[in-house]
Each structure stands twice: as structure tokens, then as C-alpha cells.
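All protein chains but one are shown at their positions in the complex.
Per-chain residue numbering starts at 1, and chain names A and B are given in the order in which the chains are listed.
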Amino acid sequence: MNSTLSYLTRKKGGKKLGLTDVLSYVYLISGVVIMFGPILWLILSSFKTSGEIVKFPPRFLPYRQQTAVVEGYPEPLPLYSVTLADGTTQTLAQVRRVGLEAQLVDPVNPGNLIKVNINQRQPLESVYFGLENYKEGIESFNFGLYLWNSIVVTVTATLLTLLVNSMAAFALSKYKFRGRQTIFMVMISTLMVPLSVVLVPVFLVITNVGWNNNLLGIIVPAAATPTGVFLLRQYMLTIPDELIDAARIDGASEWRIYSQIILPLAKPALAVLTIFSVMWRWNDFLWPLIVLSRSEYFTLQVGLASFQGELNVQWNLILAMTVLTLLPITFIFGLLQENITTGIATTGLK
Amino acid sequence: MKKVFALFLLVAVLLSACAPAATPAPLATEVPAPTTVPATAVPTEVPPTMVPVELRFTYYADGVEADVMQPLLDKFMAENPGITVVLDVVPYKTIDEQLPVQLESGAGPDLARITNFGAYKTKLLDLRPILADSAYYEANFPAPILEALNYGGFPDTLTVTGPYVNKTLFDQASIALPGEGATWQEWTEATDKVAKATGVQYAIAIDRTGHRFAGPAMSMGATLINAENGFTVDTPGFRAFAEIVKGWHDQGLTPKEVWLGAEPVNSCIAAFKSGQLVMCMSGSWQINGVAKDVGDAFDWVVVPNPSGEGGSTGIAGGSAVVAFASSKHPAEVAKLMEFLIKAENYSAFSAGTLALPAHKEVAAQGVEFKTDNPLVLAALAAYTKEVSKLTDQAVSLNVHPYAFAYYRNSANRIAQYLTGELTLDEMLVNLQQDIDKAIAEAQK
Partner (left out) sequence: MFLLTKTKQVSNLFSRAFSPLYEFFVAILDMLFGIIQRLVGVRGMPYVFVLPNLLIFGIFILFPMLLNFLYAFTGGSSFLPLERPWVGPANFERLLLCENYLEPRTCSEDLFWRAIYNTIGYVFFQVALMVLFSLLTALILNRNLKARGFFRGVFFYPVLLSPIVVALIWKWILQENGLINGILTSLGRDKIPFLVNAQWAQILIILISVWAFMGFYTLILLAGLQSIPADLYEAAALDGANAWQSFSRITMPLLMPTMVVVLVLSLIRAVQVFDIVFAFTGGGPGTATLYLVQYIYNYGFSSPNKQFGLAAAASLLMAGVLIVLTVIQMLAQREEN
């Protein structure tokens, strides 16, 4: 009992690898498999052809059928491993297939047409990480433009969010003024209401403001997130007021107090809000889908959705493009992993 | 970290310089310059012929439609240097959910490709007075569709529902395909035998939508549309087919993900393409995808819709290119419409997308579909034959103004019946209420 439970407690400077350590590592490593396995599967699938994607049972790696250029045939022919009537197997190239019969030739000696039942041939395949899905995906929509839009939206919306939220949080945490409680309570109570239930009225407002089909329509409305204000305010409350008083005595203006004292001290909270804002804006789907209907303003997520028709879904392209949208955020996370995770941890979200 | 933050702050400060509460103009300059400026910005006294006009065409694609449409538009723009047409390819979801709201708010496009024929009535632009040859337009498209569209557009594709069958599996099981006139019961038994004989997992399935469901139900005698042009779902034919589909689910003959999963498009065609399903009741729009994805794996055929008391009918469907009354450039829209309904252009679209033409002249000439796959040609021929067999009900369902209230609600309610959440009686009562409420709300 003791040993199994001791891993629940903090341990200082334990040198030898106890049972609890082993259990911990087992847990963490299975965590890696469970967290990353699905993403790896997505990546592998994104290299498969649309035909291979629907095959069952699925195979881990993407395959392509081997082909050979055979004399007398303009196109490369697909290769099969064929079990012949005498029981031997041979690699043959298929010329055509008629019903249940396949007509093949020997690629080395193409004169002689061999006819076999289609069940007697197995396609010769090799692992192949082809970029066809990526190429077709990028070509079939304006990838560069959508990427640019996504970046513009993410960067400007994040900066705007940081600015207005931190200003409001500063006022709400460091001043006593009439209406402060009311403003804070109203913001907090909307914290719980999801945007998806007010889509219709928000759309009405956007249309009247004239931001329909305008990137501003997705940048500005989300900038005043109550979550951000709440998070920053809670953090700023922990900054001692004495610093501000001292600065005032030195004659600093309120803006200077905000920009030179509060902001640098609230850095961990700002870092957390930054990554959240980047994440929200980059992944935002429902809102851009509603505001934007002209392709020159599409963001990546909206462009991605246009692979879904009424009747058909182009899975191979969706998977490949999804992998592409994951790249930037994964890259940023990979670079700033340490900062982000410690940032969230140190904010503490009190 | 400190310095990174300083950088952030710098840009934040940059932004605050243009005070978010005040005009956000400097932000807008970061947006890639839109090409839309001239059309609305130029004052009206300039002669209209001199003004380059931009038309926005909201489009969705099931497959290659946009790739086929773009060259046609390029050709149009080359012929009409004063007009630019921008094809906005959006998710189908946008057409379905967003477009009606956009139009109502006055922010709609000039043209769109739609499927819900009855939904836009008053918002469509009557083409008859503005087309140079309106008689040609009216003569070449089915009158019920044009009426449903208020003469505001034309059907660019004609689709019909009907089953795909894996012929190779029938051959391997040495079972003959049930012929014309076979019932759904007979098909269920035959495909079950084939599946058992060949070791394939599933026998038979139908797409999850009231649209595909209606054809078999009507073939079994359902009269979905009542005398008052409303819906009556509780008919013996509808019950009978619902019970058949329930039987497929209970006996494990059908891939349950089609009706109970969450694919955005719940079609049995994916299971069919993978060779795990003997028969899939879908429609003519799948031909292209089936041919491409099945490839050489097996032979497939399109068979006539199974028969019953009500005959043997699929349901008509398809999409339409429509123009909106809110367009500021009706003359240019008319020009584009004229171009698109010209037999050669319409035919080029049908040929490239392997879609059945709804255009009489084009259909009479015959379309040279861009394929040499005999299976595809046979399937196109089979579906063409199905079009000629459509019953009156099957045609009018497609153009009914509240068809979509029936399609969507029936898919959801029937799914509840299939999982056992509702009994057949409860399902029919609830479905009837859903449709009635939706229509009542829409008519308020």
C-alpha cells in the first residue's frame, strides 16, 4: 500500500528507480502514445490515395501500386504478382481487365498475353509517401491567400486582444471607480454563455456595422473576451499597489504606470493569453464560416471546410490540408513549449 | 522572453495608435487588397458600359464542378471584357445555412449554385424579361423546376436516385442480379445471400436523408405530398419501407454508420467503394467518385429502382445556378446566364462533371462524357433511364418549397426509430409534428 501510494506524494532527490518511478514512466509513456498516436495516424493517412483511404482493413503506411513501362504500351502499366496455372508466381504487368478476367503481359517479354482470373493476382505495392494530396489540395484552393488571411487575423486579433483586455483589466484591478463592480459582474456572467447560441444576433450586428465579408468582422468582435479580462485582472490583483503609489509620487502618468509597471509585471498572464488567443483565432471555424463568404477573405479553416460538398467529402484532401494547418501551431508550440507551459503554470489562475 | 514581449508590445502600441474605438482604417490596409472596389465605388453617371463590373458567384462543389466551371467563366470573361466573375467556392454548409441569412441581410452574392429550389422564391431575379432569348430558356428546362425557381435560374445538373450494385460479388456468388421489377424485399434477400456467400460484411444500405428514402417509400406506395400540397408521412408505403430499413439494421445487413454516425454526408457510398457492401442506394452524382475510387477493384452497375405497389421510382434532384434580385448588375447577370445555358457551354459542363443534363437541347444532342470507362457510360445510361421513370410525386417533391424540412427532419427522426429510441408510431407522429411546425413557423 505504501509503495504504490508513495508516488502520489512529492519526492525529493530519490536516486534509485523504485516501483513508483517505473509506474510513473509507464503512465507517461502510454500518455505519449495516446496523445501523439492519433496525430501520427492522421499524418500517415494524409499520404494515402482516395482509393486507399476507404480500404479495409486499413494499413499503417501509405502504399502505391508499382508500375512498369512496357514496350508497346504508351502508359506505364500496373504490376501484379500472379499465381499461374502451374502454381508458380510471376510478376506481370496488367494491360486490361475484363470482368473477372485480367489480361497481363510479362514486362520483359511483352509479346504474349496471359489471361488469369482476377483472384489470382495480387497488386505489387510499395510504401510511398507521395505528396499528391498536398499538391492537389494546395492547388485546388488558394492556399497562400488563406494562409495569409489566417496569419493576419491571428496576429492582429491577438495584439488587439492583449491591448484592450490588459487596459480593461488594469482599470478593473487597480482603480476604485463608480460602475467597476457592475462592469465586472456583467462581463463574468457572459463568460458562461457560449458564442454558438448567439450566432444569429451577432451576425445581425456585424451586418449592420458593415463587417460582413470583412476580416475586421472576425478580428474585432472576439477581441474583448471576458476570459482574457478575467485572467489578467486576477493576475494584476496580485501586483502590490505600493508600486503604483510610489510611481504616482514620482509624477508618472497613469498611462506610464500601465505601460511601464503593470504590463511588464503581468507578463506571465499576458503570455498565457497570447497563446490562447493565437489558438482560438487560428482554430476558429464557426464564426469565420458565418462572416466570410467571399473567397478572398477565407481563412484556412474555412477553406478546408469547402472540401465538403453536399454529397461528397474529399477525405484525402481534407486530411492532407488538416496536417498543413497543424504545422504552424505545432512549430510555434515546439519553439515556445517551455515558455507556454511554465507561463500557464506560473499564472496560477488564482 | 522579455524582449519577445517588448516586440509584442511594440505592435500593440502601433495598433493602439489608431485607437480601436475610433476608425480601424489602418488595420484594413493590412488586408490583401480586395478586387471589389470599382463596382460599387464608381458614381452612376459614368456610362455603365465603361465600368468594369464584378459579379460574385457563390459556388459549392461535390467533386470537380468548380474546376470545370472556372474555364467556362474564363471563356465568358474573354468574350465580355467589361465583366469579371469571381467564383467563391464555399462549403456546402454555407450554401445551406448561411446564404439565406446573407440574402436577407442584403449582403448576398449576385449568383449562387443552390440545391434547395423552393427556399428563395421572392429573392430570385426573374430572368425572363432580361434574357435576350427568354423563349429558349423557358423551352429548354423542365417547367416545374423553373417555376420552383421563380424563373430565377436554371438547373445545371439533373440527378436521380438509384442503387449501385457490386456486380463482381454477384458473379463470385454465382447469383443472378434480380431483374427489372424486383422488389426491395427480393433485393434484400439476394444481396444478403451474396454477402454471405462471398464473406462480405454488408448486404444493403441507403443514404441517410429523407431524399433517398422517399424513392423506395413511394415505390412501395407512399404518397408523401397530400392534396393540400403539405406532407403526410404516415402512409402504408412509408411505414413499409421504414420497417425494411429497420430490419436491415436489426439483422446487421447494413453498415450502421450511415444512419447512426456523424459523417457530414451520410452516404453508404464509402462502404460500397471499399467493397464491403453489396448494394448502396444513392444517386447519379456518385458516378464520378465511384469510378475513380473503385478503379479496378470490382465491377459495379447501376440497377433500376426496385419496384412495389407505387411503381419503380427514384427521386429527382440536382443543383441550380440562380441569380438574386438584390444584384446590382442584372444586365451582366443576364449575359452570364445566357452564356451558361448555351447548349455548347452547358454540354461542356455536363461532360466534364459526368452529370446528367437537365437541358432539353443538350439532352437531345447527347453529351460526350469525358470518360472511356464502360462502367461509367453504362451507369449514366441506366440513370438516364431512371429519369424517364420518375413519378409525378417524385418530381414534385424535388421542387416542393418545404422539401428540405421533410429531408432533414426525416433523417433525424428515422434514425431515432432505427436506434430504438422511438417506436414506428412515435416516429411518424414526431416527424409529422416537426414538419408541420417548421412550415407553420416559416409561414408566419
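Just so we're on the same page, a residue touches a chain if its C-beta (ideal position, glycine included) is under 8 Å from a C-beta of that chain, and two chains touch if they have at least 3 such contacts.
From a predicted model like this one, the values you see are computed outputs, not experimental measurements.
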Neighbouring displayed chains - absent chain, whole complex: A, B
Given A:A68, A:V95, A:I114 or A:V202, the one touching the chain that is not displayed: A:V202
Options A:L19, A:V193 or A:L237, residue touching the unrepresented chain: A:V193
Selected residue (touches chain absent from view) among B:N345, B:Q416 or B:Q432: B:Q416
Contacting the left-out chain in the complete assembly, out of B:V101, B:I175, B:A291 or B:A325: B:V101
Footprint left on chain B by the chain that the document does not show: 1, 3-4, 6-7, 9-10, 13-14, 16-17, 19-21, 93, 96-97, 100-101, 104-105, 116, 119, 255-257, 259-264, 270-271, 274, 276, 402, 404-405, 407-408, 412, 415-416, 418-422, 426, 430, 437-439, 441-442, 444
Residues of chain A (touch criterion as defined above) contacting the omitted chain: 1-2, 5-14, 20-21, 24-25, 27-28, 31-32, 34-36, 38-39, 41-42, 45, 54, 56-58, 163-165, 167-168, 170-172, 175, 177, 180, 183, 186-194, 196-206, 209, 220-224, 226, 229, 253-256, 258-259, 279, 282-286, 290, 301, 318-319, 322, 325-326, 329-330, 333-338, 340-341, 344-350
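Quick note on the criterion: only the chains that are shown with their structure count from here on.
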In the complex with chain B, residue positions of chain A that touch it: 50-51, 54-56, 78, 94, 97, 99-100, 140-141, 145, 148-149, 152, 155-156, 159-160, 162-164, 200, 203-204, 207, 212-216, 219-220, 223, 259, 263-264, 267, 270-271, 274, 289-290, 293-297, 302, 305-314, 339
Interface residues, chain B side, partner chain A - complex: 1-2, 5, 8-9, 11-13, 15-16, 20, 24, 27-28, 30-32, 34-36, 56, 58, 60-63, 66-67, 86-96, 98-99, 101-102, 105-107, 109, 115, 168, 171-172, 263-265, 267, 270, 273-274, 276, 283, 285-286, 289, 292-297, 299, 319
